[in-house]
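All protein chains of the complex are present and in place, except for one that has been dropped.
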Amino acid sequence: MEGDMRTPLLASSTSGASEPLQQRPGGPVVGIIGSGDFSRSLSIRLLACGFRVVVGSRDPRRVARGLFPDGVELRSQREAVEGADKVVFAAVYPDHYHTLVGLREPLAGKVLVDVSNATRLNGGGPSNAERLAEFFPKSKVMKGFNVVSAWALQAGAHDGSRQVLICGDCSDSKAAVLQLARRLGFSPVDLGGLCASRDIEEAPLMLFPSWGGPILATFLLFLFFYGYSFVRHILLPYLDKGENSFYQLPLVTVNEALPAVALVTLALVYLPGLLAAVLQLGRGTKYKRFPRWLDSWLCGRKQLGLLSFLCAALHAVYSVCLALRRAAGYTLLNAAYRQVKAGVENSWVEQQVWRSDLYLSCGVLGFGVLALLAVTSLPSVGNALNWREFTFVQSGLGYAALTLSVMHTLFFGWDFAFFPFAYPYYLPPVYLLALILPCAVLVGRIFLALPCLTWQLAKIRRGWESARHRPPNIQEPAEVDPPRSLGDV
Amino acid sequence: MEGDMRTPLLASSTSGASEPLQQRPGGPVVGIIGSGDFSRSLSIRLLACGFRVVVGSRDPRRVARGLFPDGVELRSQREAVEGADKVVFAAVYPDHYHTLVGLREPLAGKVLVDVSNATRLNGGGPSNAERLAEFFPKSKVMKGFNVVSAWALQAGAHDGSRQVLICGDCSDSKAAVLQLARRLGFSPVDLGGLCASRDIEEAPLMLFPSWGGPILATFLLFLFFYGYSFVRHILLPYLDKGENSFYQLPLVTVNEALPAVALVTLALVYLPGLLAAVLQLGRGTKYKRFPRWLDSWLCGRKQLGLLSFLCAALHAVYSVCLALRRAAGYTLLNAAYRQVKAGVENSWVEQQVWRSDLYLSCGVLGFGVLALLAVTSLPSVGNALNWREFTFVQSGLGYAALTLSVMHTLFFGWDFAFFPFAYPYYLPPVYLLALILPCAVLVGRIFLALPCLTWQLAKIRRGWESARHRPPNIQEPAEVDPPRSLGDV
Partner (left out) sequence: MEGDMRTPLLASSTSGASEPLQQRPGGPVVGIIGSGDFSRSLSIRLLACGFRVVVGSRDPRRVARGLFPDGVELRSQREAVEGADKVVFAAVYPDHYHTLVGLREPLAGKVLVDVSNATRLNGGGPSNAERLAEFFPKSKVMKGFNVVSAWALQAGAHDGSRQVLICGDCSDSKAAVLQLARRLGFSPVDLGGLCASRDIEEAPLMLFPSWGGPILATFLLFLFFYGYSFVRHILLPYLDKGENSFYQLPLVTVNEALPAVALVTLALVYLPGLLAAVLQLGRGTKYKRFPRWLDSWLCGRKQLGLLSFLCAALHAVYSVCLALRRAAGYTLLNAAYRQVKAGVENSWVEQQVWRSDLYLSCGVLGFGVLALLAVTSLPSVGNALNWREFTFVQSGLGYAALTLSVMHTLFFGWDFAFFPFAYPYYLPPVYLLALILPCAVLVGRIFLALPCLTWQLAKIRRGWESARHRPPNIQEPAEVDPPRSLGDV
């Protein structure tokens, strides 16, 4: 919200920004070819950071409608390039790069920054920046600034992401562009030569690349449990006895699938850590790369955890809704009718009271711990944790949440699973299926906590290697480092 | 929380900070006039960042009670100014600036930084910094550092906001102050000449400037719906038939107004985007400024969205409370009594069960999507999104939330609106009124999604202009840029 607060300040300063040009005649002059939104935002930011700006347009008179602040000089494209000290931004649509060939002479020796985005992912051929470099072989073409939006440029670094990806072949020119990005308040990241420009151009097109796998896994789990519950509770009784309970589809069946998905997904968060530990123990070294699928599974744990939290939260809300819905009222009224007719003064069943209180308690506490985990996965909160705190939260609290969730399910199931009526059509209840993986993870974790394995694992993680990996002339490696590897369970 | 962790570290280092003064005799000496809280915090930060500090007090012996760390030299005001290499901070209350006139000679040629805040908004006359500049015409007066609190100075940049607004007339002096701010770990923002100092001084006085309009709009909407519901449900039946249902005021009536406010406010988030698109289509160009009210409406969308989320959350909580309250129990007991007396064994109404399940489902899902939107509006989460992800979340998920909310309301209304009993005293129910604007927005959005309009709009946003805007000698503008303008729907 402070962005909006600053905006009038920036506006008021830029409206009188023609004076600073006189005041600091030594400020470097930056050229911008093109007069669109990006050009306008960039020029405002450059002015605010003490640069002088010359914007080159094919027809400067057409543009001058008060879109650019007073301090910006609007010239022809050639004049803009000639007026720039060193750096010229090419804020022109890539399809029009060929219209700039006339500027080849004045641009020779200058640093030309390509700020364009790719229009689609995995496009073939050279990147925009590489095409620009072909047009201007005597200029030093750099790629960068495309990941920042016009908005971030205008509103100040505090509002948008501060990271700017930059690449290019000439190291001196790159140093100048990195320096410029820093003066504009960004955190430039040097990604190497111009061959990396395709990656940079496609970065803004990525749509949550790290979320694809986890969302797919969660969705498939949901489909399975929803379908299973539908067949077991609704379809088979309908085909078999003609019972119509399709009204359960929007709420009841969803709320049977959701907790199962949440539980299994939470187990999937901790399973890869166990697998990694087993692999390290089996191999006797940590210096061997994990298989690719395990690596990407380890990287997706945060996303899986958040999706598990989302399912758990929806399960909590749906459970409340089940009590609010009309059907709950009807059921209660009919039960009251039956109780009165049967003349039962007290319908209290002590065991059922304990059961519902216990599973509600475990559920609430498990969900509370999961919510704490979700809060610490916010970037600004997680960044404030040191390594030991992070491990405590993610591993300690995470296993606490898993244990409480398993207990929630066990108390919910009570002893019903031991009676035949829990297996209509020989199908076990959903919660039994959902318990398999979490229980396996908990057992595996307890197994790895055996002193001999813990000790062996700690040794491996501090750099020790079993004899078959060690070259014969070295007894014990001296180069190890503090135990803070990411594979830590 | 890491701030508190660091504090002992800082304290332990500054307590032995007299040694660094000997160790690095070349560190620049910064002077501070005044010995209050700000002076103390600033000196601690300067010391920690490798500067030497001389604090000037009118009576240095009075101050030296261990408030300043050991590394700071406490001197008279004149000695402090003379001892400073270049930069002197004036950490003195503005009312006492006149007491400093004796320092005019030693301050000549030095950079004098005014760190004071304005005491009230929109005050007339010169700013504090301008008054200071009048007192010291031979010094280079800079404005800055006032937006950071003493706390942020002391605790390190990580804890407080890192942005520091700076202005001043002399560019060399300003470069020195910007450099100093950077070495202290802040992100300085240059706002131009000293004429901007009033804005900087008033910045800390602003109280959520961007929230005023949206909060007022939401509040007026709430008043309207609350009053309407009060008149329709409580006042008119009371005057007409003497029915006393005033007990509905604290919960039931509030919970009738809240969802209406949430729905209309959510529609208000997406309406200005549609208006902007229509305006651009009608004008045939994007290079014309929007009217001022539309601009400020567009800027207030995030706030409106968060207020809509707040109302929706309150509506959810209130709906749960409606089931928890005593009145719900009484109603149920009386219904049970009537059912038993009437001898109705089963009161199940399949249609009502479907209705309640459907509107609860849509409500929960719509609220869940709205919660995701609210999470991504947290600065640290939103900053991690690229432009495409941001558009997907804000526009895609936003319209999904609006659609689900409209469906929630439609399922809630069912077919009741077609019966005369829904119009007591000829007043339509609240939810019908609340549906008007959201439905209009959805229809408008679908209309704009027609291929011909989408194509035309994309062309305009890439810089195309209709013939009447183009000067005759240009066929097609070459200077366009990637489609990332903020007016994007």
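Labels A and B are assigned to the chains in the order they are written; within every chain, residues are numbered from 1.
Keep in mind that, in the parts below, contacts are C-beta pairs under 8 Å (C-beta built on N, C-alpha and C of every residue); 3 or more make two chains touch, one makes a residue touch a chain.
Since this is a predicted model, take the numbers as computed values, not measurements.
Contact with the chain not shown here comes from a single listed residue; of B:29, B:175, B:206 or B:442, that residue is B:206. Among B:34, B:106 or B:273, only B:34 touches the chain that is left out of the view.
Interface residues of chain B facing the missing partner chain: 1-2, 4-10, 12-14, 16-17, 19-20, 23-24, 26-27, 33-39, 48-50, 57-59, 61-63, 65-67, 91-93, 96, 99, 115-117, 146-147, 149-151, 156-162, 185, 203-208, 247, 250-251, 254, 310, 313-314, 317-318, 320-321, 323-327, 329-330, 332-334, 336-337, 340-341, 378-380, 384-386. Even with one chain removed from view, chain A keeps its contact list with that chain: residues 1-2, 5, 158, 161-163, 165, 167, 169-171, 174-175, 178, 187, 189-193, 195-196, 199-200, 203, 206, 208-211, 287-289, 299, 302-303, 316, 319-320, 323, 332, 335-336, 339-340, 344-350, 352-358, 360-361, 364, 367-368, 378-381, 383-390, 392, 462-463, 470-471, 473-474, 477-482, 484-486.
Basically, only the chains that are shown with their structure count from here on.
Per-chain CA centroids place chain A at a distance of 23 Å from chain B.
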